[in-house]
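All protein chains but one are shown in place.
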Amino acid sequence: MTRYEPAIILLLRATTWGVALLTIAFIIFVLLNGANALFSASGYSSGTFGMPTDILPPLLGSLLLTITTLLFALPIGIGTAIWLTEFAGQSRLIDYLRLVTIAFSALPSIIYGLFGMALFVLTLGGGISFISGVGTLTCLLIPTIVVISDEALRSVPQGYRTASLALGATRWTTVRTAVLPIALSSIVTGAILGIGRIIGSAAPLMLTATVFYSGTISFSPFNPVAALPVHLFYAMGASDPIAPSVTAPLLLVLTLVLYLVAFGVRRISSRRITANE
Amino acid sequence: MLMLVTQLGIAYMDKAQNVSVSVTGTGSGVGFSALTNGTADVCASSRDITESENLLFKEQSVTVRKIVIAYDRLHILVNSRNKVDSLTSQQVRDIFTGRIVNWKEVGGEDLPIVLVGRDLNSGTASYLQSHFLRGEDYSPMTLQLPTSYLVKRVIGENEGAIGYAGGNPKELTPLKEVAIRAVQLSAVQSPPDLPPDPLSRLLYLFTTDTQSPAISGLLSFILSEEGQTIIRENGFVGVNQ
Partner (left out) sequence: MNGREYSEPLAKLTFGIFAGLVGLMITAMLVLFVKESLPFLTDSAVFSLFDKHWTPISTQFSYYGILPLLAGSVLVTVTALLIAIPLGLMAGVYLAEIAGTRERELLKPTIELIAGLPTVLLGFAGFVLIVPLVKSLFGLSIGLTALTGAVVLAFMVLPTIITISDEALRAIPSSYKHAGLALGGGRLQTILKVSIPSAKRGILAAILLGFSRAIGETVIVVLLTGNSAQLSLHPFLPVRTITATIFGEIGGTVVGTTHYSALFTMGLILFLLALTCNTIAYRFLNRTVQL
């Protein structure tokens, strides 16, 4: 066994590096296609024969959908986590609730898409619209936010809480002043990664909020919207020339930026915590 | 009809100025369902409405209006490198139901046949099914793609592929041609119960809304000279001719 050890270790090393390098290669491939577009004339023009190749509606749509979803999902998700860790006490029931929530956070996004379609689009009569999309994405994001906030809160050492309570503070004040600030950076990191998931989801939006082409003149939450990943998907089934050169790289860049920000936040906060201790 | 309807919608919006148009798809079946579910105002279809679809509207006590907007010719398409030039309707039927699996059986090279079709919602697929396959089901090996664009693209990239689409056969987009070719259908042994030209069909719009000015404006625009020009540019035949 020991004779083959260097060879096996080399194999393991090669595999791991291989995966990492494959990822980098993928990123470069997509970005290169985009670089092509920047240097050629076609770029961002509105396309020929009025084809829906304008990148602005999908970009704005994605941003608006994401921000609005966060407005709902963050308070509800973090609030639920606070309730679970700080107010609900310890019991098997609470543990089961945690387990269920974390299991739900990893469900396929098409399940949420179907749910959102049946609930918001059809039953509540919202139709294919921005609000149906926000509703669906909120449902999709909430379990993830609960899980990461819960983890973040639970990793705050109990000492902080007992000290604060011993000083006479109420539970809520304790949470607000002693626990949350410490957990905040982890929550932010996790939230950013959650954003990445919803910015990239195509299937749920295609069932509830997006259309192939939307020429709405004024924005209204009851109108359909466009979104980047959906635009890419449609572009592959139709004749959209800017898909490889604009939509895909843009989507990738957005994802990378989010990822880097999350990474940066995590880095900074871990340094701060180690510095404090 | 996705591209066609999108262009018509955009042109109408330019003209009408205060109407917003959204287009989605794909497939005639999706259109009818959206109309029934209330998530769309108008639907485009490359086939007529079916009994069961009509029934669903009747159950809601809703009248559906049918408008013919264009004529079209359906083409059986093969890769341009395929030697086979013409097929009988019986052969087309056998190929798409999976009874013939190799091109050599119809006079071509020894190459497996790849069936490229549309998904269940496609009006084009249903039309071909009722007019050529006489109601038989497609072979389960048929690839089910969402749009005609993809069908043409896949056929153009695969030598053994065969499929179907309406509009201009060679055009992938107004700018790009693809390496495909329409197969001649020989009238030999054409069964008596097939219509004289099984490949010609009508393109429709259906709507449940008969009141609003926006919709009637859209419909008259499409039937007007401007609308019909766009229809012709997409490779279809206008109704005014």
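Going by the order they are written in, the chains are A and B; count residues from 1 in each one.
Simple rule for what comes next: contacts are C-beta pairs under 8 Å (C-beta built on N, C-alpha and C of every residue); 3 or more make two chains touch, one makes a residue touch a chain.
What you see is a predicted model; the values in this text were computed from it and never measured.
Student: Please identify which residue in A:Ile9, A:Ala35 or A:Ala163 touches the non-displayed chain.
Tutor: A:Ile9
Student: Looking beyond the chains shown, say which of A:Val156, A:Ala202 or A:Val246 touches the absent one.
Tutor: Touches the omitted chain: A:Ala202.
Student: Considering the complete complex, identify which of A:Thr68, A:Thr101 or A:Ser214 is in touch with the unshown chain.
Tutor: Of these options, the touching residue for the absent chain is A:Thr101.
Student: By the contact criterion defined above, which parts of subunit A meet the unshown chain? Give residue numbers in ascending order.
Tutor: The list for subunit A reads 1-2, 5, 8-9, 11-13, 15-17, 19-20, 22-24, 26, 29-30, 75-77, 79-80, 82-84, 87-88, 97, 99-104, 106-111, 113-115, 117-119, 122, 139, 142-143, 146, 151, 170-173, 175, 193, 196-197, 199-203, 206-207, 229-230, 232-233, 236, 243-244, 248, 251-252, 255-256, 258-259, 263.
Student: Using the touch rule from the top, list residues of subunit B that touch the missing partner.
Tutor: 27, 29-30, 32-34, 36-37, 56, 111-112, 114-115, 119-121, 126, 129-130, 135, 137, 139-146, 154, 157-161
Following the convention adopted for this analysis, only the chains that are shown with their structure count from here on.
Student: As a quick test, compute the distance in whole Å between the mean CA positions of subunit A and subunit B.
Tutor: It comes to 38 Å between the two C-alpha centres.
Student: In the complex of these two chains, what residues of subunit B are touching subunit A?
Tutor: 2-3, 6-7, 9-11, 13, 18, 20-26, 37-39, 145-147, 149-150, 172-176, 233
Student: Flag every residue of subunit A that touches subunit B in the complex, lowest number first.
Tutor: Contact set of subunit A toward subunit B: 48-52, 121-122, 125, 127-128, 210-218, 223-224, 236-239, 241.
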